[in-house]
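First up is the structure itself, then whatever we jot down about it.
Note that one protein chain is taken out, while the other chains of the complex remain in position.
For reference, chains read A, B and C in written order, and residue numbers begin at 1 within each chain.
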């Protein structure tokens, strides 16, 4: 659709009636100029409350379930009253909210009875947060004369059946989304779509994984051929480092898709890693903007920055990682074959290899994965090598949890010969020991594994050394 | 055998009649104190001349063949005359030399006729160098009243059938070597054994690969339960760097097996990589000594050094390497699976992975191999991924030849937090760009890939920065 | 335990109060002579009713749930009244039954609310059938003065966490079972254990899969070192064919473990395939006996029969199978490699290959699997070969559902040269076309794939031809 804008509002931008009003104002403003599609997260904390309710239910804590249900009811009821002073409109909307919450209540009670929290029901349950928030903001805009209407993404976004972490089927989604939304957009209507959720071809509810509202927006931007995607959150944009670790971290004006993806991949919270893929394929630029600070320009994510590739742009870190070492004890084993079989095991366990290095002479090698993926990985490795481990051809698999990954990201780092030296000197000045280093051939990222307790000092030191702050 | 000493003399230590006399003096001295076994290389340049002769023959250059045969004859005839002034002894020995050279001449003429140089005949041909040198030194010692006798390792060292790069079968070698040598040693005789060669169980001549005389000595030291191995060459020991690149490189007093193996693996010339394995299994210490400088103490290779793990000990470099990058072009391919399949292909091509790094987000990865192994590797990779390459799921395989590998080796480097920074700063001060970095979990070695034209400067800079020189 | 007898009663043998009294009589008789452990199935049809209730619940059919709950209550309440005329005993037992059914009711209502039937809760729910039946028979025996007591196998049988089809962890089960049961057995008490269920190390309820009460009995027989296992059902033993297909099928006196396993594997219903493994390891003989016909001798399953290997003993058939064909369309693909990768996919999909044949020249090959495993297999194959299928290197995967597998089983068939000819002639006389034939090297089984509509005729014809009937 020509000149279509997709805007996505995160949880904090939907956090109170006041915030919803601001978001609505931004929507109305955009909608008055161009065709606009809005994607919303649940009100802040609501997704966590929903999950906590289910955990209470699983644990048999009926009182906790009831308390949470009441709190959820209160929160949305109050917000509804604030947004819609006019009683008839308010009552009509409250009835919708009630019926949505009743669905959640039904699921929570089912979990309570089973003492189990099956993934498919969890997916259905937590989409409730977005269904509530989209209902509220759509009703509010309607009360102001805008032709807004709430849409459950379950009717638009088609996914595979991996409950809790579904992937979109783009062709089917395109067909559904265009069919459903195009007529409305042509009539100058404003759809407000739930983020985060979808459904399989045969209608079973799914979610795209946490943080997935960004992904919802990018999927829709892609299938609707949007000309831009604006992501509204409570920060001024993508920063040169986590400001909680680095006080003088600054907002970046522009970064490339590749840089954003590497940042996301290496632990930066701003954008979900998968979010960028549908956009890159169509060169749709993304703005990361702050709905709390409309004067801040935000960060633009683009195929190529105007500045060009200027070297380090940002530093990220991850601490929920594990370093796994495989070490052949016998020269009978080919180290290369062991590596090949290990990687097959990693692929079968659906784990991502964050970094990988091999030591030449001993033929051992180590790789870094997310701690969450560790149990599945270890299980697969032990199954794959059970005979080799039993008979001592391989030493016991070594897992190191006391580690963190630090990554320096930026296009054009290869033009800076002194860079690696300065970075390592900066880290060592803080007396932080480097465990492993992985720099791929892309030279877009240097990944460094250090002891976990040194990671903060290291991030600060590298950020300062590269002159990334204000 | 109790207190058994194995001594190995390299080509330069056997290079002239004078050198052979010195070597013989060292042998006689040792032999007067303890049971001794001697392993010798061919006279210096002889192996190259033998190979060149076969190349001439393959190319149809009969004149070149004849000239080389004459030169080989001369060289050994002159040496024989120098060593054995007494005519009867000289004539008897010269007859032996003649018959050995005749065998070589027969092979060279066969190659000339076929226009082809089949590996098995090559292996038979180049063992001739050691057979000549061992005959000479044994005859010389005999003329001085020592009970020395030459032994063709073909009768001792049993190998697999990988012509040109055979591996020993230790149990079978032990049986043969003990049977053949023990009675002689008990009678206080001194065996002088050809280095470099062996034979399969069914008697086909093999060689252990170039530089393999060290390996011969270490195999024999192991199967004979020697208490020490002395490797005599023309350098004062293992050095902190290649003295042609780094003028102030110094001789190391002691290093560990692991350090020596890493140095060898990363390009240092002193000891063949496989040499250490049989010794490590039995904790047999090795001395690297200079037969041209008997006062120099040499380097001792031991399980653990007296100094303990003190950090960087030496810097090595390799330039005959290639950096291969595989880069999925489609998100349909799992990067981890591609890596697994590539490593299987590398294993099938019998190639060693010198360094390996993967870049997280693009799922591409690159590995460093020896240039000599590149054609086989590329062939295997192209066969493995032919469909993926044909249809563009994988970008064309990228090979970079303009690279070199630099390695800093030393036990205990992990106790030096500032080290990586200093090393990279030192390299960058020379304006040498770092392409890839690989530090394994062992922390015994840091491998750095740089442009080929920067490798010398980088080696010098790192050597200086680590204070490794005199 | 010396002379220990394990007896297992199937659903029909527990089907009514009368049947339970008969079973109890058999238990009491055994218990008066030797230490005895009893394993029971649910009353006949109860497991199906439990499953149906959960399906009603999943489908939202509250009325169906209620009706089933009432029926289950009735059935067990009536049985309890019949078994225990004495009111105090009846009331105490009924209270136990009520509390067990309440647990089931809770789960059914949870499923109703979620509209989903999660595997773990299903496992917990359907163990209820055995808990009810074991409570009834134990109470009845107690009322007759026997020291019987009901045991939930959840406290004895430790399994992995594959809900719905768990596998036992034998060492952990041995420890638990010996600790719990040995003191009781030494005091001459009679444990009555629920079949079919178990629990993970951390206490989550599991089941061993349908038909798994036999497996429970064989696991317990093994860990308790029983001297015999008696399986009581409503048939006179293992038969030469399914009597519904072959009227003159006869009961076999003896068969070997291997024959029983092949029969089970190829579709005979009598014994669960996994049941025999723990018994074979300890050579524990099994009797298959009829609790409705105590004079019938039953079938004895033993390491070797007294008759010895006499050729065909029985014919079985399966119709819920699919024949999958892979067919390379391009000579670029190695048929052998495609076969290897397909089998890896089958292994990853956890599917069993019932039969496999390959055609030499076209390099295509086909394999037979259970229909239930087909979706997972096709998914894996399509993922494995997605590129090859997309670009036409492989023809579309062909699935044939209109097929059935017939197997003739017997040790010593190799001594009957004419057998294959007679079998195929017999089949062809019935105008049934043979699609594929697989006879392995063991010569214990000939597997024949035919059109589904010919399978009954084929079974009858082979049974007659081999003279297996009365």
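By definition in this document, a residue touches a chain if its C-beta (ideal position, glycine included) is under 8 Å from a C-beta of that chain, and two chains touch if they have at least 3 such contacts.
Fair warning: this is a prediction, and the values are worked out from it, not measured in the lab.
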- Write out, one label after another, the shown chains that touch the chain missing from the document. A, B, C
- Note on the structure: Across C:208, C:356, C:394 or C:466, the one contacting the chain not displayed is C:356
- Candidate in contact with the missing chain, chosen from C:287, C:365 or C:393: C:365
- Write down which of B:59, B:110, B:164 or B:412 is the residue touching the left-out chain. B:110
- Given C:156, C:426 or C:455, the correct residue touching the omitted chain is C:426
- Interface with the undisplayed chain - residues on chain A: 332, 386-388, 391, 393
- For chain C, residues in touch with the removed chain: 258, 261-262, 264-266, 273, 277, 323, 325, 331, 334-337, 339-344, 346-347, 351-362, 364-366, 398, 414, 417-429, 431-447
- Interface residues of chain B (partner: the chain not displayed): 106-107, 109-116, 118, 120-121, 348
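Keep this in mind: only the chains that are shown with their structure count from here on.
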- Task: Just say which it is for the chain contacts: an open line, a closed ring, a star, complete, or other.
- Result: complete
- Could you report, rounded to a multiple of 5°, the rotation needed to superpose chain A's C-alpha atoms on chain C? 180
- If you average the Cα atoms per chain, which one ends up farthest from chain A? B
- Task: Averaging only over C-alpha atoms, locate the centres of chain B and chain C and give their separation in whole Å.
- Result: 63
